[in-house]
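Every protein chain but one is kept in place in this view of the complex.
Take a look at chain A:
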């Protein structure tokens, strides 16, 4: 496969890869580091592939290897889940088809749209800036802790909505 096909394929599947890495790594900094390494490996080796549909199984494999490498370099106390458990979670994921990935994504968007603007803002806040949730708490005259609790409940609600949506669709 030509090198210039790589970026298109990688960017098409980047969120899925990020989600896979997220399930095995303790935080987003670790995900970013691993995806950075994995993307370079993939770019170097992309000529191993013949067709576009070979990309995602191959990319998952490269990613899994990079995840393991990263986890080994991590201090143990940073990793709440051990290697066996992470492997178990990953193995069960491999049957998830790209259609399922699309369905999940549509369900998330649909469910997110059902929340009020304020709740949507709160759901996205942890990813914008480190202090965003704290600032929102201050603006609302609440403690950060109470807002995190509410955030946890909102995420559970979002999750339940997504699962329900997926069950209805299937």
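Keep this in mind: contacts are C-beta pairs under 8 Å (C-beta built on N, C-alpha and C of every residue); 3 or more make two chains touch, one makes a residue touch a chain; residues count from 1.
Note that in this section contacts and distances are computed from a predicted model.
J.: Assign the chain not included in the display its UniProt protein name, restricting the answer to "Hydrogenase 4 subunit B", "FecR protein", "Sugar ABC transporter permease" or "Formate hydrogenlyase small subunit HyfI".
T.: When "Hydrogenase 4 subunit B", "FecR protein", "Sugar ABC transporter permease" or "Formate hydrogenlyase small subunit HyfI" are compared with UniProt, the left-out chain turns out to be "FecR protein".
J.: From the list A:74, A:93 or A:140, which touches the chain that is not on show?
T.: A:93
J.: On chain A, what residues meet the omitted chain?
T.: These residues of chain A touch the chain that is not shown: 3-4, 6-8, 10-12, 14-15, 18-20, 22-23, 26-28, 32, 35-36, 38-40, 43, 80-82, 85, 88-89, 92-93, 96, 101-102, 104-105, 108-109, 112, 123-129, 148, 151-153, 155-156, 158-160, 162-163.
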